[in-house]
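A short worksheet on the structure shown next.
Shown here: the complex without one of its protein chains, the others still in place.
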Amino acid sequence: MFELPSGAEIQAIIASLNASVGYFLPEIYLSVLFMLLIVIDLMAKGRKNNLLSITALAGLAGSFFFIVPQHSMPAGEFFFGMYVLDEFALFFKYFFVVSGMLTVIITMADEQFDSEVRSMGEYYALVVAMVIGMIMMASSNDLLMIFLSMELVSFSAYILTGYFKRNLQSSEAALKYLVYGAVSSGLMVYGFSLIYGMTAQTNLIRISAELAAHGYDPLVMILATLLIIAGFGYKIGAVPFHFWSPDVYEGAPTPITALLSVASKAAGFALLVRYYFVSVPHGLQPYEDIVGIDWHSLLIVIAAASMIYGNVVALWQKNVKRLLAYSSIAHAGYILLGIIVMDKLGTQATLFYLLAYFLMNFGAFYVVILIANKTGSENLDDYRGLGKSMPLAGAALTVFLISLVGLPPTAGFIGKLMIFAAMLNKGSLYIVLALIGILTSVISLYYYMLIPLNMFLRESPQSGEKSMELSMPARLIMVALMAVTIYFGLYFAPLSDFAKYSSALYGMTMH
Amino acid sequence: MLSLIVFLPIIAGLIILAVPSSQKQMIRVVSLVAALVQIVLAIVIWRGYDPSLAGIIAAPGGSPAGSFQFIERVPWISIDLGTFGKLNIEYFLGVDGISISMVILTALISAIGVLSSWPIQKQVKGYFILYNLLASAMMGCFVALDFFLFYVFWEIMLLPMYFLIGMWGGPNREYAAIKFFLYTLFGSVFMLLVMIGLYFSVIDPVTHNHTFSLVAMASQENYIKDAILGPNNVFWRYVAFIVLFVGFAIKVPMFPFHTWLPDAHVEAPTPISVILAGVLLKLGTYGMMRINFPLFPEVFQASLYVIGVFGAINIIYGAFCALAQQDLKKMVAYSSISHMGYVLLGLSAANSEGMLGALYQMFNHGTITAMLFLLVGVIYDRAHTRQIDKFGGLASYMPVYVGIVTVAWFASLGLPGLSGFISEAFVFVGAFSSETTRNIAIVSVLGIVFGAAYLLWSLQRMFLGTRKPDAAYDLEVGSDGHEHIHFHDWKGKLDLDGRELAMLVPLAVIIIILGIYPMPVIGLLTTSINKLVTVLSPVVLTSMN
Amino acid sequence: MEYLTTIGLNHYLTISAFLLAFGLFAVMTRKNAIVILMGVELILNAANINFLAFSKFNGGMGGVMFSLFVIVLAAAEAAIALAIVINIFKLFRTVDVSSIDTMKE
Partner (left out) sequence: MHSLIQLSIVVLLLPLLSFVILIFFNKRLPRRGDFVGVGILGTAFAISFYMFWTVVVQTYDPAFRLAWDFTWIDFGNVPNVGPLKIKMGILIDNITVIMLAMVTLISFLVHLYSTGYMAGDKHYGRFFAYLGIFTFSMLGIVLSDNLFSIYIFWELVGLSSYLLIGFFFEKQSATDAQKKAFLTNRVGDIGMWLGILILYSQFHTFSYSEIFENLAAGKFTMSYGWLTAAGILLFMGCVGKSAQLPLHIWLPDAMEGPTPVSALIHAATMVAAGVYFVARIFVLLTPDALHVIAFCGALTAFMAATIAITQNDIKRVLAYSTVSQLGYMVLGLGVGAYSAALFHLLTHAFFKACLFLGSGAIIHAMHHEQDMRWMGGLRKHMPWTFATFTFATLALAGLPLTSGFMSKDAILASAIGFAHVEGGGIFYVIPFLGFLSAMMTAFYMGRQIWLVFFGESRTHLKPAEEHHGHDAHAAHGGHDAHGNDDHGHGHDEHHGVHEVAWNMRAPLVILASLSVFAVFSPDPLDGAKGWFMHMVQTPQTVVGRYGAEHPKAEAPVAAPLMAEAAQTGASATMTDATAAPAPAAAGEHAEAAEGPVFTDERQMELAHGAHAAHYTAIIISSIMVVIGISLALIVYAFRFIDPERTSVAIRPLYLFSFNKWYWDEMYDATVIRFSMMTAKMLSWFDAKVVDGIVNGVAIMTRNFAFANGSFDKYVVDGLVNFTAFFVNTTGAVLRKLQTGKVQTYVVLALLAVFGYFVYYFTRLIY
């Protein structure tokens, strides 16, 4: 039933492939890096030296060499519409590479690895793989590509989560992550299949065209959409698809927790934005959605639920990592607000918020790791009196938390500011949603401040005046992150210009 | 100039950061020097200030230059937001009659605070860094003319305050600190929404861009008619007004949002109480005068009576609560609730006398209450208790202290010849002259009596009479046949020592001078106040819309 | 009797729907981790059937390609899953997922 392609066609295919490769260099480079790391690991077997980590770091940094030139390339799709290159995708390429690098850095700082695992083995390779996967998520323009990249990320994440093989929590986290992830990706694929069935297309842009042109069965559309949302929601960890995240975040090695809570979340958002904006036909206004399925109100519900649930439940947490996990659920809600608005400003705000979130969350996790190195605990009660013994860490953590709350003069504040600005720009349409955001952020203040409260206001039970001095590089990184967070809180023009520049999606014109 | 006075403390803070934490004296001295320089700058500004310029709104032609003074205006952040113009945030400082007195007050109180922080021994370095941060933020709030900038300063104040109360406070400090933090934050987060809403509703007459400039926002013709907070959007304008008002009222603090204040005061160390009562509370009413009222004049006119009623409640209610307190500091805290009620009442009068009284009351309350808290601190340092009935007869043994106490106490109960009286008097004059608030004024006058009641009563119980049997100090007959008292584990001078005098005497002098001849301060305010009243008057509004 | 003799799209879809239901059922009710993973496989295969059926009836190779990739990934997933489950068994001495809940609330 399928007739074979003629020679000319094959020629054409090969030609276009050749053309496309030029757009794909960073990914290729990173794949090479991935293999290189494995090779190095095989050669330097078992030995614990910084060779791997340094290579990973340098390698990731090297990818900029391939990413930067892509700015000059025209936005467009290639590999037969599988893959796009646009400012939006570029933004996330930077984002993920840098988060990969930060992950490597804080991994180097984490002493838990020394005790838990014998060799770093394929750890860094997997981190790189995850980075690749996330980059592809951000740039994929086809259901198939989405599925592949998502799975690539997930698989590496499963392994990384369970990387502490002898650690109960780590393994348990891996299992939960695996089961939950597998199911939801399965559902998503099923949803894809339905979409494919209705449109006979897998390319987002053409799907959108199809849906707009010919009708479709609303019922099937609903089902498909919900299943797809389930898949995306699991990635961004939004209520009600968040359940895996607290356990996974708590169990996973802290650097991986950071990576998951920032990068893979961001990848999920990238995916969501692209799919939601590109594949779903829209009128000028977001609320003029196609009949039958109402992404808009769906996302509103999810956002509101995430903000409330995340913040409210976080009030109860005694484990700092778990607390940050819940806060990340809440932040998913805040970021969604920006997507819901669905105009240039909204997207810009979303991207900006992601950047701010990136800074403060990595910072927070980094300090948590440093503290855990000294105290060997992530429990809130063990933070008592730390302000005296490690004032710098205390100050840094406080800044990051303040930024998470969204108070000036920090990047987090600007993020909230822009999100709310985007909403109020639509008039009184989103005021209620904005109010929820505001109120929940007041609630969040309480549990975030619990940490400084324990560090500074309370005396440690064992009144050992031993000051836990941190290594110089650790201090430098911490101070750098803190400084950046505050700097972008006071002068955020560059960030937001970058965000604005990046808020251009191929195949969709935003208003 | 203004930048200097704002950021001087932060600079000091940075210097302190470099000083090793063992050099306590060094750290204190640095802060003190910074504070003194700040005072000098404040005096320079005061001398250089031209009272004939009105402020409040821009000069004809839309530029603030002809109306505000010491203006510093540089674009801070300017981002192209595509479809709807640019996001313009300016670094925009300036003073007019409303802020000038507050600037002076802030400089003064900060310096006093540094002096009274001298005895603090615990984590001196951290303390003074936070303290200087706080001082900068306060000063910034008073001179910022860009809403965004104002908001940033406003929020920056919270954190140092939280730690200063929480780390150097009394036994129940955690509770007080978090309570303060949550209350004030709750007040301010909604301000954020209003701020954004205003941004989209206001056009700068000069640049024709949206703007955060409070000056532009203060004149109604700059509003886009149909914008979310434009004149046609009445409902949301009311909502915004209420939101802002609550935000500021929490800071004032206005009944029923006042309950954080007594806790905060009781737990906070003396200098922080001084700052809190002396400056922070003023920010609430200042915000009302600078932002809340001029931006929504018609709503303000509509809600005069309500504001007045709340003012009256504050006055009477605060006085009664103070009457019942056993803890001296708590009594003083409630007294400042009562006194801030006068400010609200004066504002609700919406005429020059009332507004001027209110503004002048803000200044006087700053000096007087600072003095009260310092005096409470003095006795607390010695006796380690503030229970009123643990004293008695101190007048015989600490004459200087009690002498100053008498000045402060009578200033607080509004004795003529001391500054507090004039402001309260004009608040009443204004409130009574306005038809709307006349009845409220008549009721609030009772506050005068009860104010006198709790103050005199505490005066009698603590300082007059003779030593109570269970007093916090021992009585002994010295070699010279005279009686002496001594407090347990108090090594210092029994009566006021030099440092304490250095804090108290200047305040007392100011209070007396301004009580006899208020023009030095009032002269700065009148033009602006009259302007403000004009801006708020319904006549002008009708002419505008 | 016509619809019985010629097998139409709906037949495929019905089967895939059943598979999906079974898969979800297995995932939700079974205690054994392995069985749960088999449930996941069922879900994926349900999707596969859809793809193939649709691609058969709407023409175009997209569906076929998709199903191929899904199969591959399913295999990889299974491999990783087994590794993790084995590790779990080492630590917990059980593969009963409902008893693996050290982290909660």
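General remarks:
Letters A, B and C mark the chains as written, and numbering starts fresh at 1 in each.
Basically, a contact is a pair of C-beta atoms (placed from the backbone, for glycine too) under 8 Å apart; a residue touches a chain by one contact, two chains touch by 3 or more.
Nothing here was measured: the structure is a model prediction, and the numbers come from that model.
Considering the entire complex, the omitted chain makes contact with A, B, C. When the full complex is taken into account, the listed residue touching the unshown chain is A:218, out of A:5, A:22, A:69 or A:218.
In the complete assembly, the contact with the undisplayed chain comes from A:175, out of A:175, A:211, A:355 or A:434. Across B:441, B:471, B:485 or B:510, the residue that sits in touch with the chain not pictured is B:441. Only one of A:38, A:51, A:392 or A:439 touches the chain withheld from this view, namely A:439. For the chain left out of this panel, the touching residue among A:61, A:209 or A:312 is A:312. From the set B:62, B:170, B:205 or B:465, the residue in touch with the chain omitted from the display is B:465, counting the whole complex.
The chain not displayed touches chain B at residues 174-175, 178-179, 181-183, 186-187, 250, 255-259, 317, 320-321, 323-325, 351-353, 356, 393, 395-396, 410, 415-417, 421-422, 425, 428-429, 432-433, 438, 441-442, 445-446, 448-450, 452-453, 456-457, 460, 464-466, 517-519, 522-523, 526-527, 530, 533-534, 537.
Think of the hidden chain as still there; on chain A it touches residues 175-176, 179-180, 183-184, 187, 218-219, 222-223, 226-227, 229-230, 233-234, 240-241, 243-244, 246-247, 292-294, 298, 308-309, 312-313, 315-316, 439, 442-443, 446.
Chain C meets the missing chain through residues 24, 27-29, 36, 97-98, 100-105.
As a convention for this text, only the chains that are shown with their structure count from here on.
Inter-chain centre distance (chain A to chain C, centres taken as mean C-alpha positions): 27 Å. Chain geometry summary: the mean Cα position of chain A and that of chain B are 44 Å apart. The distance from the centre of chain B to the centre of chain C, with each centre set as the mean of the Cα atoms, comes to 67 Å. With touch defined as above, chain B holds no residue shared between interfaces to two or more other chains. The residues of chain C lying in touch with chain A in their complex are 13, 16, 20, 23-24, 27, 33, 36-37, 39-40, 43-44, 46-48, 50-51, 53-56, 58-63, 65-66, 69-70, 73, 76-77, 80-81, 83-85, 87-88, 91-92, 97, 100-105.
The residues of chain A lying in touch with chain B in their complex are 343-345, 348, 388, 391, 398, 402, 407-409, 413, 416-417, 420-421, 424-425, 427-428, 431, 434-435, 438-439, 441-442, 445-446, 449, 452-453, 456-458, 490-493, 496-497, 500, 511. If you check the complex, the residues on chain A that touch chain C are 1-2, 143-144, 147-148, 151, 155, 158-159, 162, 165-166, 168-169, 171-176, 178-179, 182-183, 186-187, 189-190, 192-194, 196-197, 200-202, 246-247, 250-251, 316, 322.
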